[in-house]
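Certain chains of the assembly are absent from this excerpt, and the rest are unmoved.
So that you can tell them apart, the chains are marked A and B in the order they are listed, and the count of residues begins at 1 in each.
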Amino acid sequence: MSGNSIGKSFVVTTFGESHGPAMGCIIDGCPPGIEIDESIIQCDLDRRKPGSNEYTTKRKEDDKVEILSGVFEGKTTGTPIGLLIKNKDQRSSDYDKLKDVYRPSHADYGYIQKYGIRDHRGGGRSSARETAARVAAGGVARLVLKHLAPNLEIYGYMTQMGDQKIDRSRIDLNQIDNNPFWCPDLNAANSWKDYLEKVRKSRDSVGAVIEIIAKNVSPGLGAPIYGKIDTDLAAAMMSINAVKGVEVGEGMNAASLLGSENADEIFMDGQNKPRYSSNHSGGILGGITTGQDIIVRFAVKPTSSILSPKKTITQKGEETEIITKGRHDPCVGIRAVPVGEAMMACVLLDHYLLHRGQIGENGGQIG
Amino acid sequence: MSGNSIGKSFVVTTFGESHGPAMGCIIDGCPPGIEIDESIIQCDLDRRKPGSNEYTTKRKEDDKVEILSGVFEGKTTGTPIGLLIKNKDQRSSDYDKLKDVYRPSHADYGYIQKYGIRDHRGGGRSSARETAARVAAGGVARLVLKHLAPNLEIYGYMTQMGDQKIDRSRIDLNQIDNNPFWCPDLNAANSWKDYLEKVRKSRDSVGAVIEIIAKNVSPGLGAPIYGKIDTDLAAAMMSINAVKGVEVGEGMNAASLLGSENADEIFMDGQNKPRYSSNHSGGILGGITTGQDIIVRFAVKPTSSILSPKKTITQKGEETEIITKGRHDPCVGIRAVPVGEAMMACVLLDHYLLHRGQIGENGGQIG
């Protein structure tokens, strides 16, 4: 019942604090014989890496990943894969004056109530740095998925920054890598630059909405009830720092629809496969994939560490005011895109393996 | 890695199909010495029961729960509690003509892709009847919580039916039990009656938003990263039939806020406890409870079984049209309120026990 693991068949257990010696994870249950290489995982890590663009924290971490086990002569062996990422650029002194103060909208107070002790440096275990380990694990998951589901594609983008939404009619996936926001709408991306600059100048921060898509998913992944694939996706996304809401397909908006509007009608596509009139379901019905695109959305709250003064209390119970200096993302949601992709990859692989275990290679046939 | 279990310390495993002989669950890890009585659990079940009001399915089930084990002389013994609910009023014949047709927005197609076989009667395992077992387990959880957290209160209500939202300034908890919709806003409740009547007359259905509140929760429950209490709440609520989105506190709206708006400032309340200027966080920060009210919201899609004709395909791959007769809730969200409360009770108890296991009775002190 580890509280630091995710997955049932492809099990990722992470460790590490923001200002400790290192972060990392153990991946257990990885299929054997998969070509793997630190440089491939590194690519994923570099996308998430702090300081990777002008709109993220200035903390400089090269996030070099080392494979400690589970790989032999360039291939996975099926034994646990240990991954290590050393911390480099810690400026713990930045946090000295926060040692005894509870930062508003941070976990500080809760930590003391729970554990009676906390590593206050950079948020300790609650730092967004933990997501480096997730992204590394997601990189491994992607390599395995290339074998199990060669046509599967996973990608994410930002659909909203603060109150600024993209125009969905303008979505162009080629734009995603052409701007620092993983924004698929060029116009939006441009206006977001000024918007975020204004937010930062006003010593403030802003939230975001991220959408993660999985294309060409096999139908039949997941299970009813507690083993639903959307249950696991909701948990995986909600477990990302600062996430406050998760949606599948229509999400919260499903409440506003009539049954007749929400129905995804089914036709045959000519290649003896179903074709749907719409995808309100987000590719999942009754917890099981339909073969349509999986669409998951999550909201990231604005970075809680801001330079505007806020009222708070000290560990001794005195009222005080705080301004959180340090090197913080004005919109932590930006770096959440590769993290959401990694979570999608881990959950999908987990369900591919769970499905194969219970059912075998052939859907619905005794293996 | 059971796909039909929820919880780590208070583990609930359910079984049963809509038209099988019985539904039920095994509760493992329940503390001993708790006074328990079938009649108390029955009260919870009666709130969810089909046919309990004019706006729910006409299927008549008395949902009588039997305790099969784990209780001796009116108290829990600490051994697994087996709960059994027999199915009575099955009209399986209603479903004969659906045997080979995939109902749109239902799991039918996914089941065949996954398992190659499905119990088509009443949705089989995917039937909302499974929630009876959850509610029974939630009833047991509430009895235990009475001992562990005497001041804890858990309640839920509907905040939106279709596009009709309540007026939050009119929320009156006393109204919740005075209308068939668990609606805390009397005006809204009244207008919803006509609204739902119109929906049903138009052979349609509608979605809903449910909000579940936990008051007087101890601070310090939960854990960082994958053991977050909001992670488990998101999973628990998403695992309920027809749920498409889950929010904590500000939820999806957190994206639109500035860091300065989203901050819950902290003061002292005079009794040496923290007092907050707001509760944007929904009582959870970094995965750990703050002691503020836990606020969870989820959206239930409109009932997919409607009397309006929809295009679909047969198991043989022929295109056809379907009208789903049978006894269906025009707004299945109505019965989701007690289910959401039950999930909240199970998750909170699980975390109380997890916390006690790792930390002991005294927050942050070595047990």
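Operating definition for what follows: contacts are C-beta pairs under 8 Å (C-beta built on N, C-alpha and C of every residue); 3 or more make two chains touch, one makes a residue touch a chain.
Bear in mind the structure is a predicted one, so any value in this text is a computation, not a measurement.
Taken over the full complex in this file rather than the chains on view, the one protein sequence occurs as 4 copies, with 2 of them shown.
The criterion applied here is as follows: only the chains that are shown with their structure count from here on.
Averaging C-alpha coordinates per chain places the centre of chain A 26 Å away from that of chain B.
Note for the complex: chain B touches chain A at residues 1-6, 8-9, 14, 102, 104-107, 109-117, 123, 125-126, 130, 160-163, 199, 204-209, 218-228, 230-235, 237-239, 241, 244-268, 272, 274, 277, 280-282, 285-291, 297, 299-306, 308, 310-313, 317-319, 333, 354-355, 359, 363-365.
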